[in-house]
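All remarks here apply to the structure that follows.
With one protein chain held back, the other chains of the complex are shown just where they sit.
A and B label the chains in the order they appear, each numbered from 1.
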Amino acid sequence: MNLKDISTSVPKKDHSGKVSGQLAYISDVKVENMVYGVLVRSPIAYGKIKSIQLPNFPEGYEAVGAEQIPGPNVVKIIQEDQPIFANEWVNYIGEPILMLVGKELDILYRLLNEVKIEFDELQAIYTLDDAIQQKSAPGVTMASYEFGENLDVISTIEQGAHKIIEEEYSTGYQEHVYLEPQGMLGIYKDDEIVVQGSMQCLYYIKNALISALACGDDEVRVVQSPTGGGFGGKEEFPSMMACHVAVAANAVKKSVMLVFDRSEDMVVTTKRHPAKIKYRTAIDEEGNILSMCVDVFLDGGANAGLSSVVLQRALLNSAGVYKIPHFHAKGYVLKTNTVPNGAFRGFGAPQSFAGIESHIGHISKLSKLDPLDYKRKYLVKQGDPTITKGQFRDPILMEDMIEDLLNASDFKSKKGEFQRFNQQNLRYKKGIGTSLFLHGCGFTGSGERDHIKATVKLVKSRDDKVLLKISNSDMGQGIYTTLSKIVAQALDLPFDRVLYPDPDTKEVPDSGPTVASRTTMIVGKLLERAAKKLKAQWQPGVEQEVVENYVHREMIPWDEKTFTGDAYPAYSWGVNIVEVEVDTLTGNVKLEKVYANYEVGKVIDDRIMKGQIDGGLAQGLAYGYLEKMTSKEGRIQQKSISDYGPPTSMDVVSIESKVFDNPYADGPYGAKGAGELTLIGGAPAVQAAIEDALQTSFQQIPITPEVIIESL
Amino acid sequence: MIKFTLNGRLVETDAPPTARLLDLIRDEFTLIGTKEGCGEGECGACSVFVNNHLQNSCLIPIGSIDGTDVITIEGIMESEQFKILDESYSSAGGVQCGYCIPGMVMASAALLSKNPHPSEAEIREGISGNLCRCTGYNMIVDAINLAAKKGDGLWQKK
């Protein structure tokens, strides 16, 4: 492959099987000697199991629980607080207690109803507000960090300030609604257990299985099935399902299939953390910011999961794209007896950006400047320090991107036009809003160097085809195509001679999980280097193999304890402008126009990038006004897609977008991460547009019609 | 015994009349292109044609399809129209995770056969029962628009 510009689009590797529906997702698979598994789940939010009474099982049906786990009863993630099967305490409604296995689903569903469990029910913590009240009680705070300016210094500044602005901002749940519900198959073989399913992180699962099965490295194998969307929802959650099917397969010596019903998926799987963010900002008479304190509270749900890392990213983004003088931040993950929250595209950043964009927008009103002009005053520039005493090393194109988008959207004349429209129209009001944002690419801090230590392998066959041997999942984002393209370009080999088989831990080294906008930038760079190495030693007709290991960029070392140093090797950037029309009788918000500029280093494939922009923005915009999930006494209320309300084709409008080139030396062909960035600006821009339409301010997302009607 | 035509072939089944057409297609006839995304008619991943009308196979009790003509994605895969849709989805970049796509292709074909020159609003309405979480729909709308143009004259052919 010899593209003049790497960004030129090529056909997607996995197109045919997907468009015809003949590509087998996990629920399309049937293997010999296969039974189904269904989970007995806790009906209560918090309590102790007193007794379990099982029904009489027909032949071929049995229950699998904690006693059948060869290793510790823990899903290995970060902390050891998540049982595979709860056998003593239950901490949320829906927590798995047992798995029933057998041939027929209707018999299993009947048996599920006949399992009788007695509990000693205890007082649960249902809401984030309750958890904040009780945050010093034992076990409630699951993680916390604090950093930034000395509080005594801030206190002195505040005493001399013209005004102290305090705001409390809250964000809701967001549910992934990947189209393919979670599914996992444990295949029983004499010498190994193979776990196959819908997933983003093969080695997270493999490590969890080695622990659960207390077995050797060669006794478990993880194979990714075509994955029907992930968005973070298939990052850590599948580890638990994998343990369930593997333990069950091991116990009953049959292959065990576990596929969720949509309502089950909506009620028991991880979601985006609801957050409460408190801002305390000192300003002078002209409205200039003198200091700012931010407190972030995340509702972790019942288990720690990845919440501590989500909190880190939320905190690292708590000042947005701004250089704020005398900035201080602290944050907590708090336990509630609700469904555990976890990874979701953006990973803590969407909450922080929604909050800071909203807060700065509100402060700007006191300075009599247009919100965007006010924000631009504080925009970080190349060479500026980060809030953790790291540095923005690379060129920042935000000013150009903003200027370009103002022109593209005709922002200034729209403002006037909308004002006139709103004066004349009693029912409908139009508004326009902006958001500025960034996304740190790759793992936080030294995660890549100290924890992930990615390795990639390229194997050249005798017929001179090259195979990518890496553990990263294509879940729709297109890495089968983009990573193959990087290798084909570096090797100057036709695209169809580069192959990327479905990852299988028996065949591939650990190139890390498919998360954190790291795949293109980190894994892609390793592949580019491996390909160049292979090219240098290329021998036609000979089988060859090259391996490449992660090398850390020289940075200010990250110290997690003091929260100082360079949190990310590089940042991607974005600007969004959104126009809405609000129906003041019903509170319904209609998107009218969406404009977006991004900078992701260098685009690897224009068409795939556009897919990330449109899809990410649709989710991000909907997070701001459309998608609403609530929990009542520990129970998720929206169990169907329509009750939750992700956008349909009639809710989204076409998006005018542009991507700016700014090649990054440590990314393949200059590329940085792009997948998460595109979601982040949606909600704050939609909020700003609604506020502009109604000339009011909101302290929460989603800004649903209910919220709007209450405000009018 | 329920008899109907499935992808042009007369078939019969003794599955219970309240069984879902979706399960019958997938389990008994092992046609995997019809996917289950919600089971309540809210996502469109299980879209099929019954007597040439787009329908959600998860909401159809098989007792009601006796004597009808059922077509799944497998039944149109070899058609000229499918080829156009395939190419259009590819060049417009309409496919990401792929799980909604067979249903989306069925909805696209249904729309174009009724309305070969749809406006953007009509395209959006035509696929409004087919949820996609990856693409934000716009590149699918582009794909259908492209297919309408590339397959001009072809859509109302049987």
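The criterion applied here is as follows: contacts are C-beta pairs under 8 Å (C-beta built on N, C-alpha and C of every residue); 3 or more make two chains touch, one makes a residue touch a chain.
In the analysis below, contacts and distances are computed from a predicted model.
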(message) As a check of understanding, state which of "FAD binding domain-containing protein", "Molybdopterin-dependent oxidoreductase", "Signal recognition particle receptor subunit beta" or "Glutamate synthase domain-containing protein 3" is the UniProt name of the chain not shown.
(response) "FAD binding domain-containing protein"
(request) Sort through B:G33, B:G94 or B:G126 and give me the one touching the missing partner chain. (result) B:G126
(message) One chain is left out of this view; which of B:D66, B:E80 or B:D152 touches it in the full complex?
(response) B:D66
(request) Could you tell me which of A:N288, A:Q391, A:N588 or A:S654 touches the chain that is not displayed? (result) A:N588
(request) Could you please point out the chain A residues that touch the chain left off the display? (result) 36, 38, 105-106, 109, 259-261, 264, 427, 585-588, 626, 628, 630, 637-639, 641-643, 645, 647-651, 704-706, 709-710
(message) Even though one chain is hidden, which residues of chain B still touch it in the full complex?
(response) 16-20, 23, 27, 36, 39-42, 44, 47, 53-56, 58-61, 63-64, 66, 107, 110-111, 125-126, 128-131
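Just so we're on the same page, only the chains that are shown with their structure count from here on.
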(message) Please tell me the distance, in whole Å, between the geometric centres of chain A and chain B computed from their C-alpha atoms.
(response) 31
(message) Taking the touch rule as given, give the residues of chain B at its contact with chain A in the complex, in rising order.
(response) 26, 32-40, 42-43, 45, 73-74, 77, 82, 85-86, 89-90, 93, 95-102, 105, 120, 123-125, 127-141
(request) Under the touch definition given earlier, write down the residues of chain A that touch chain B in their complex. (result) 9, 11-12, 14-25, 27-28, 176-181, 226-231, 261-262, 475-478, 607-608, 610-611, 614-619, 640-642, 646-650, 652, 654-655
